[in-house]
Structures are given as C-alpha cells and as structure tokens.
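Note that one protein chain of the assembly has been removed; the remaining protein chains are unaltered in position.
Naming follows writing order (A and B), and every chain is counted from residue 1.
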Amino acid sequence: MGSYLIKRILVSLVTVFLVTVFVFLIIRILPGDPALVMLGEGASPQKVAELRAELNLDKPLVQQYIIWIRDLLNGDFGVSVTYYHKQVADMIPSKVAATLSLTVPALLIAIIIGVFAGTVSAVKRGSATDQIVTVLSTSGIGIPAFWIAIFMIFIFAVKLKWLPIQGYTSPSADFQMYVKKAIMPVFCIALNFMATITRQTRSQMLEVINQDYIRTARANGLSEGRVITRHAIKNAAIPLVTVISLMFRMLVGGTIVIESVFNIPGIGAFALNSLMSRDYICVQAVTLIMALVTIFGNLFADIVFSILDPRIRERWAK
Amino acid sequence: MKNNESTSRSKFRIWRVFASRGLIAKISFFIILFFVAIAIIAPLFCQDPLEQDLLARYKMPSSEHLLGTDSLGRDIMSRIVYGTRISLLASLASGVFAAMIGITLGLIAGYYERFVGAIIMRLVDAHLSIPPLIFSMIVCAILGNGIWQTVVAIGIGMIPTYIRLVQGMVLTLKGNDYIVATSLLGQKNAVILFKHLLPNCFPTIIVQFTMNLGSAILSEAGLSFIGLGIVSPDISWGSMVAEGYSALVKVPLLAIMPGICIALVVIALNFIGDGLRDALDPRLRGKL
Partner (left out) sequence: MKKTLLCIVSMLLVVAMLISCAPKAAENPSTEQKPAAASNQNAPAAKTETKTEQSQPNAGTPKEGGVLKIAQLANVNDYSWYGGLALRDNCSLSFCMESLLEYDQQTGEIKPYLVDWYKMDETNMTLTMKAKEGIYFHDGSEFNAEVIKWCIEYYRDNSKYGTQYLGNVAEVNCLDKYTVEFKLSSQNIALLFNLTNRAGMMYSKQAFDTYGVDYTYNHPVGTGPFVFKEWIEDEKIVYEKNPNYWNGPVYLDGVEVHIYNESLVAQAAFEAKEIDVIYGENFELAPASDLKAAGYHWQPYAKSEQLYVVGFNCQDEDDPFHDIRVRQAVCYAIDSETINEQCNYGFATLTNQWALPGSPYYNPEVKGFEYNPEKAKELLKEAGYENGFDTQITFKYNDNLLELGTIIQGYLAKIGINVKLNRLESAAFVNKINDWDYGMILHTATYEPAVTTKFKGMYAKTVLESTALALGKGCFLHPDDLDAAVEGAVHSFTSADEQKHIREAQVLLQDKYVLWYPIFSLSDICFVQDYVKDWTYLDTGLFGEGSAHVWLDK
C-alpha cells in the first residue's frame, strides 16, 4: 500500500510538471503582444517597452518560466492584463465556487439517476423499460448541451415564463432564487453525465448479473432485491470509478458553453472571456487550476478505490 | 485461400450481428446514409446557400424556400444541407487525423514500454487533465478560424484516447507467444508493430473511431457556437445555431433545425458504434 501511494503521487507530480510546462508554452504561442493590448490605441512606443520589461517579457523563456513557478508557489497567479488590473488569485475562488455550485449537484443527480436507471434497465433487460432507457441514454449523449439549453430557454423562459432566462444567484445569498436559476443549467450539465453513467452502469450490471456468484446467491434463496443490492451493485460500482474520474475534468472545465449561454460567472465563462481578450495571464492561471483539480481529483479517487479494490494496487505494482 | 474465406465470412457475420441488434441500429445506419447522400447530391437540388437577398430576410417556409430564410435572406434548407458536408467532412478528417497520430504513438508507447512509453503516457495524462474544450479553444485561438484549423484543434483533443486505447491493447498482446517468436526470429520492430500488432487492434479502434465521429461533430458545433470554429462563407451546423440564437424569438427554426440534425447524426453514430462493438468484440461492452 505504501509503495503504491508513493508511486501514484510521484506520477501525479510528474504530470503536474508537464502540465505547467505545457500551459506556459502554449500561452506564449498565442498571437498578440500583451503589453500593447494593455496600453491600447495611442500608446507611445516607449511606454510599451517599459511595460514589456515590467511583465518580464524580454527575459529568456526558461527564466520567465522559473519566475512564474516561483510566483505560483507564493500564491501569486499574476495580475490580469485586461480585467481591471486585479490579482487573478482574488478573482478565481468566487468563480470556481459558482461553477461547482452547479456541477456538483449536476454530477450527484446524474450519478443517482444514472445508476438507478442503468440498474433497472439491466435487471429488466429486453423489456419495454430497458428499450426506452437505452434509447434515451444514447440520445442524451448525442444532443448538444448548448442546443438543449437554447431550447429550454425558449420554452421555459421565453414562452412559458416559468423560469428566469439567465443569471446566477449564489446559494448563500438567496437560496430560492439560486434554485430557480440553477434548474436549467444543472439539467443541461447533467444530461450528458446521466446518459453516460446509465449506459456504463447498464453494461457493468449486465456483466455482473451473469456471473457465477450471482447465480449462487439466487440459488441460495436470496431475494432478487437482496441479490442486486448486496452483490451486484457493489461489484459493478468499482469499474464505474473510471467513468467518474473522467468526470473530474468536467467538474470545472466542461461548462464553458453552458455558462456562456446562461451568463453564469463561473470559471468556464472566465476562461472563455480571458481567451477572447487574449488575457494570457488569466488563461494560464485558469487552465492550470483546472488541470490541477483534475489531477488531484483523480489521485484522490484512485487512492480511495484502491483501498476498496486491491486489484488496482496489484496492477500498479507491475 | 483460407484467410480470404474467413474474412469474408467474418464480414458477413459482422453485418448479421449488427443487423440483429434491432431496428435501431438499422435506422441509424440509414440516417447516416441519408445525410451522406444529401451532402453528396447537394448541388443538384439545393439553391446557392451563400446567395444573400436582403429583401427576403426571415421569410417563413414557402414553396420557394422550404424552411424559410435566415437573417441575410439565405435559404435555410440549402444551408443545412451544405452544412452537412462540412460537419461530416470535418469530423471525419479530425477522426482520421487523431487516429493516425494516436495509433502510431500508442503502438510505440505500448511496445517500448520502459522509457519512451512512460514519457508518452505521462504526456497523455497531462493532456487529459486539461478540459477538452479549453484545449480546443486555445488551439483554435492560436490557429484562427477555418475548416482545417478546426479539424486540427478537434483532432488534437482526441489523440490521447487513441494512445491509451492502443497502448493498453499492445501491452496485453505483446506477451503473446507468436509476437515473442516473431521478434526472436529477428523481424524488424516496425513490421511487428504495424503488421502483427495493429490488425489485432482494429476492431476496438473502429468502434472508438465511430464514437469519436459523434463527439467530433459535437465539439465542432460547440466551437463554432462560441465563435471559434467555422466562419462564413463556410457553413457549419454549430455556426448556424449561433446565428439563429439571436433570432430565437423571431424565427426559432433557425436555431432549432441545425440542432436537430446534429442530434440525429450523433445519436445515429452512437447506435452504430454500439452495434459495431457488439458485432466485433462483445467483450468490450463494459469498456467503451
């Protein structure tokens, strides 16, 4: 267990390093001179040169990278190029909170409904329920989330006027308004997750149900319900981990278009706006944070599930 | 001789199993066929999708314009049909691009497990930890708007999945006796990779490729919707949804029709992928 932990953490650190190098380099390839962008039309060449020196843009790349890492470790994510000269580190927490307040409920709803629907569908394989669930879940993967968002806005907000069109209210500020505004975005985010989880659960359960030990449990006289809950679900759950760890990417990074459509001040919209404004400092910070959340989320999930399933540890020992 | 027989038999078997998946798989197949067909014969029955007529903006469906006109007086139906071309081509091209690079790297990573493989897999991990849309957005911002730029942006995003897939399979396969024997016999590594290992990976790759076509279409639609992918005069379903969004209250058809097309094609591709997977290798059911 100990060696597995160390190995796993080391691998994560290497990944983190690679991500920082990657983010650093790719932003520097973006066209546009940041100093010119900050000072804008009418700036004198001398002022532009001064600002470039201030932003360390005239130093060699390796040195710029080291300065950046050093600042990061001190908690300084840089000063935004276009967003009112604010510290990026000040702006990010509230935006991450806004995104998480939508993706976490979405993921939870998706897991609950997905597992339930997938299980029911597997158990009642071949029946009408199974057919409908299969069709719906495969469709759910195919429908573009932004299109469903527009569709829902059109029906529920414009035509029926049941829900507000856009916007975001933090749950701590006004919980009722938060729920009203969150219904449509959460549904759109959850749709894709739900469909994938349903499909995965269904296939996992189908495999497990046909295993010998299930037959034995039934032969021993256990009721069908007990068989499912005690044996099948537990064993089918573990491979679901792979699916759920993929979802970590989506927790912070998969909501860009939805946030744009619903005008939610989350991290995705922030990434989009920064990219569109060529605010390379913000883009750098946001991409890095998203990557770190994913990497450490996966690490955590792996460790937790390696406790549950020793086979995972063995695979790593090789 | 024997080989030919078995392959033709297996092809027939593939179609039989695929068809036995039910009506859904067959319908999906014909949906895709339908879209490909209209994309090919588009010039025969469509008006010029770029022809603007500012005096005929936002017209309702009529005999002249079967689905009406958009904000610049262009025929919506023709634009959807021509958009089919670009959406399908772009997804196909990005899939091929990703597959070629991903498979090669995956083969290398799996075979040369120790050093090269480890590096490649860590790079893949790093790549996969960056959310896919952010990644494509950044690449689009660097490359600019346009069809091939979008193809590259989406393709790059799909490469890691191929690498992981193929690497996993190679790891299992290379322990097989006949592979060990071939290498002991002095066969060149490149030949082993491409002639012996690769064909065994084909079934899985094909299924992944089909699924990726669907997600490529979704990615292209998303990118074009936020303004990064395809731009006029090229027509894509995603940019049509973006154009239609501002006229949502006036003419909802503009935004809704392309969305329906996207959904139909992607869902059909998913069903086909499911069918292929069951036909080619049912053991994969839980994994893809």
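Heads up, the rule we're going with is that a residue touches a chain if its C-beta (ideal position, glycine included) is under 8 Å from a C-beta of that chain, and two chains touch if they have at least 3 such contacts.
Keep in mind that what you see is a predicted model, and the values were worked out from it rather than measured.
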| item | value |
| --- | --- |
| Displayed chains contacted by the hidden chain, counting the whole assembly | A, B |
| Hidden partner chain, touching residue among B:A42, B:L171 or B:A247 | B:A247 |
| Sole contact to the chain not displayed, among A:A97, A:A157 or A:I183 | A:A157 |
| Contact partner of the left-out chain, one of B:F34, B:Y58 or B:Y112 | B:Y58 |
| Residues in subunit A touching the chain absent from view | 31-33, 36-37, 39-45, 47-48, 81-86, 91, 128, 131-132, 135, 157-158, 161, 165-167, 260-261, 263, 265, 269-270, 273, 276-279 |
| Touching residues (missing chain, whole complex) on subunit B | 22-24, 27, 50-52, 54-55, 57-61, 68, 71-72, 145, 227, 231-233, 245-253, 256, 260 |
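As a convention for this text, only the chains that are shown with their structure count from here on.
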| item | value |
| --- | --- |
| Distance from the mean Cα position of subunit B to that of subunit A, given in whole angstrom | 22 |
| Touch list for subunit A against partner subunit B, complex | 11, 14-15, 18-19, 22-23, 26-27, 29-31, 135, 138-139, 141-144, 146-147, 150-151, 153-154, 158, 200, 203-204, 206-207, 239, 249-250, 252-254, 256-257, 260, 271-272, 275-276, 278, 283, 286-287, 290-292, 294-295, 298 |
| Complex interface listing, subunit B residues touching subunit A | 24, 122-123, 125-134, 137-138, 141-142, 214, 218, 221-222, 225-227, 238, 241, 245, 248-249, 252, 255-256, 259, 262-271, 274, 285-286 |
